[in-house]
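All protein chains but one are shown in place.
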Amino acid sequence: MVKEKSAGWNGISKLLLKRVLASLVVLFLMITFLFFLLRIAPGDPSQKFVSPDLSPRLAAMVRQSFDLNSSLLDQYKTFILNLSKGNFGISYTYQVPVIEVIGQFLPFTIIFSLICFVIQISCGFVLAKFVVKNINGPRDKIISKASLMVYAMPSFVIGVALILIFSVWLNIFPSSGLSSFDFSSYNFFQKIFDYVRHMVLPVITLSFGGIAVYYKYLRDNLEEVYNKSFVENLRAHGFEEKVITRKHVIPNAVSPLIAVAGVELGLLFGGALITEVIFALPGMGRLTVNAILSRDYPLVLGCTFVSGVLIIITNLAADLLKAKMDKRIVKGILN
Amino acid sequence: MRNKYILAILLIFTILFLPSCTKQIPISQNRVVASISSDIESTNPLFAFDIDEGTISELLYLSLVQHGWDFNTGSMTTQPMLAKSWEWNKDSTSITLYLRDDVKWSDGQSVTAKDVIFSFDVYSDPLVQSKLYGSFKHFYTDTSMHVDLKKTFDVINPYKLTINFKKSSPASFYDIDFPIIPQHIYKNVSRKDFVTAEKEIKPVTDGPFELAQWNKSQSIILSANTKSFLYNSDNIEELIFKIVPNYYSQLTQLKRGEIDFMQDIRADDYPLLRGQNNLKLTSLKGREYDYVGWNNLDPEIYKQTKRIVPNKLFGSTVVRTALTYAINRAEILHEFLDNHGEVAFGPVAPIFSSAIDTSLKPLPYSPGKAKQLLASAGWKENKNTGLLEKNGREFSFTLDIPSGNPRREFAATVIQNNLREIGIKINIEKLEPEIFFQKMFARELNAWMAGWSVSIPPDLKQFWYSKLEDAPLNVASYQSKAADKVLEEIESTRSEKFKDELYKKFQEIIYKDNPVTFLYWINNLMAYNKRIKNFQLTPLGPYHRCWDWSVR
Partner (left out) sequence: MKFYPKAWHFIILIATALFLLRFNFIINSTLLTIQTIRLIFVSPSFVFSQINFQFLDPLLSSALVIIIPVIALLKHGSKFLQKKIDFTSLVIIILAAFFILAPLAAGSNPDFQKNLSVTKLLPPLSRVKVLHLKSESHVVSDKNYFFYLKNLVVKRPFDETIVYADSVISASDVICYQGGEQVEFPKEHIEYRNGSPVVTTRLFLLGTDEYGRDIFSRLIYGARISLFVGLGSVLVSMLLGVLLGFIAGYPGGVIDSLISRITDMFLAFPVIFFIILIIALFGNSIASVIFVLGFSGWMSLFKIVRGEVISLKNKDYFISARLAGLTKTRLLTKEILPVIIAPVIVNLVFQYGNVILAEAALSYLGLGTGSSYPSWGAMIESGQNYLSQAWWLILFPAMALFFTLLAANNLGKEINTYYNPRLEE
């Protein structure tokens, strides 16, 4: 126990290193697993080259150039060799290196996810704090029911409804896309304004469900912590309610949320398929799903790798945060 | 503390919203926005595999000739484009082309005969894997189908060249109708890595439009090429293809005027658009049909031994004819497509008015006739189960459909009910499209529903020829000596008139054999904003001559 408590920076960095290494090994194993699974699973990447307008010989040539005719092991060898040079190969559909394709889609997804994540967490937190003063009071009941109602509405319904209200009827926001056609002729402020205008509806759509989730977790945890005996003890000792809430209740209530938040942020980085489709946004969700549906093997592997790395990072961040709140469990959590 | 935050937020908002208050964002009215549902992957005509890519690449790059549509005969006409005139030799095995001398690539170089020769070279190069690879059948080629440049081309001067086709091949304008690419740009690109290397090169074009901007997954902006001989300052300055993946978002934006033109509107949404004052509705007679495929051979045996053994259920012409009688095609057409189409009886589209056999009429819906035919083939009703049986085998099978297509799902349900009425039990299975098509092309499916879009002119051999290696699209594995003979004749004949006769003959054979059950030809329903003038619609597509559009 004593030893663990004094685990200093050195100990933590060792733990971190171990964990990152383990994560990378697992990621590599998963990519390998996926590599074989993709090729064994039904479906054929050269399918789009079979059509009445094309010569039957073309599909055979294409298969050859995708290297799909050689043995699985040979294909794997080439893949690993390329991977060791940081090369995921060339996307079958886009015919440019996978890294380049992902480079076009990832920045948007990261920015979009972070904005939504911050909004989800802060709105959820504000709402939970708003009701916590009188748990089971009227405002708690209303907000709790409303949050479930929001949750029962899937994001595609919210998205379509928002478009209907704000673009079709009120004509305030554009209904799709990331920027206007004349974007390149705008000055700096107009550009930013154009982005903001386009992003309002998608951000609301993607954030709505998340707000409900975080609110619910926080509210229920707060309720529970308030009823814990140690809070009563503190009250009995004459501590101010504000101090109790800030110093003791909130930290305790937030801790299970952190794990969820880490997972959720990682998933957000994987892309928000439905929101992207409704609002025609260039994100990772659409990219990955299209890659899967068209059996673009290198692109699927690339997308999985990137989202795997991001998930590892967010989970690590979540665990670090959790460990920071409770020093005693550093070792257990970071394991 | 808190006030500071509020102040900061207010400040940010003012900064963001100020520009919008002071200055209206300028919108160029001289543009047309069309919607497409997914991004293109290339603007290069070599790799324009899907329809949108084809459209865009043909607006960027000129072809030697341009086709038009003759509504009277239902066939294509040929008009000058890069070639201002031409002469065929006596036996039509070579053509001399006179190129325009006023066409320039966007970097200022002239378009000459060397670009033409280079294009044939690259298109037919097996290493490049262009979309036309393997289709230069009427040319002198080596064994890998690469066009033999020496034998084929005689350059008289930079603007005059002769193309020699293979002796006795029925060459036509279709053989030279594709966009020409600039030689000086691509000559040093390695052929092996052409597909990827081409992506690094900024497009140099000569068409009526130039690529102004390509925002991945969002929009492709084409602007009129003011130097082109097709340019007219009264016409549109910009043609924008906006990528809107969601069908209903497209519809909403069409109604709002955010997009000006939309294709493939579903029949049930069509009446709602009629009330829209800003829109004009139009439709293109179909050259796309749905069909129910009956595998004529036994898929199990074919998979194991590649031997062709008639299918236990659908191997018999009588059974297939009975199934065609039993399916209420008119009802599906009426109920789902709101009669925007017509019941089909063969693979030749009604738009080819001189080739279609008007004496044939689709078999009527008649469960009674179907039952009678099935009884004659030995399928008798089992009084206990109400199902048809023959030698103890029940008439039941799985009908596969690709998922995500509401029309086919609807039709499948109707067919299920139709066949249940005559004592046939079918089980509908929805397969993910990739898996579905893989199985279909491998001829592993027993019965399925899919569709084909036929090319202009109709190319029937790929679909119906008995030798399966030469007919990858004959997924029903139809076998008929008579049909083979006609198909071979169509391929070798040059007379359009005789070809039409042969098409009719072929339709009669198919009509009798019912290799599959043809369901219906589906019209492409479109709507465009009334502000677009000169909008012309031919079977060659809505963007044919779209540089003539203007907006008021």
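Order of writing sets the labels: A and B. Residues in every chain begin at 1.
Heads up, the rule we're going with is that contacts are C-beta pairs under 8 Å (C-beta built on N, C-alpha and C of every residue); 3 or more make two chains touch, one makes a residue touch a chain.
Because the structure is a prediction, the values reported are computed rather than measured.
Asker: Which listed residue, A:L58, A:V132 or A:V213, touches the chain dropped from view?
Answerer: A:V213
Asker: For the chain left off this view, which of B:K383, B:K497 or B:R552 is in contact with it?
Answerer: Here the residue in touch with the unshown chain is B:K383.
Asker: Residue by residue, what part of subunit A touches the chain that was omitted?
Answerer: Within subunit A, the residues that touch the unshown chain are 19, 22-23, 25-27, 29-30, 34, 37-38, 41-43, 145, 148-149, 151-154, 156-157, 160-161, 164, 168, 213, 216-217, 220-221, 223-224, 227, 229, 255-256, 258-260, 262-264, 266-267, 270, 274, 288-289, 292, 300, 303-304, 307-308, 311-312, 315, 322, 326, 328-329, 332-333, 335.
Asker: Provide the residue numbers of subunit B that touch the chain removed from this figure.
Answerer: 247-248, 268, 272, 334-336, 383-386, 402-404, 409-410, 413, 417, 420-421, 428-432, 435
The criterion applied here is as follows: only the chains that are shown with their structure count from here on.
Asker: Between subunit A and subunit B, what is the separation of their C-alpha centroids in Å?
Answerer: Once rounded, the distance between the two centres reads 38 Å.
Asker: In their complex, what parts of subunit B are in touch with subunit A?
Answerer: Residues of subunit B touching subunit A: 15-20, 23, 25-28, 31, 33, 38, 41-42, 47, 49, 126, 129, 131-135, 145, 195-196, 198-199, 213, 215-219, 221, 238, 240, 242-246, 248-249, 252-253, 255-256, 258, 432-435, 437-439, 441, 452-455, 459, 462-463, 470, 472-473.
Asker: Spell out the part of subunit A that touches subunit B in their complex, as residue ranges.
Answerer: The contact residues of subunit A facing subunit B are 42-44, 47-59, 61-62, 65, 90, 93-97, 104-105, 160, 163-164, 167-168, 171, 174-187, 189-190, 192-194, 196-197, 277-282, 286, 290, 293-295.
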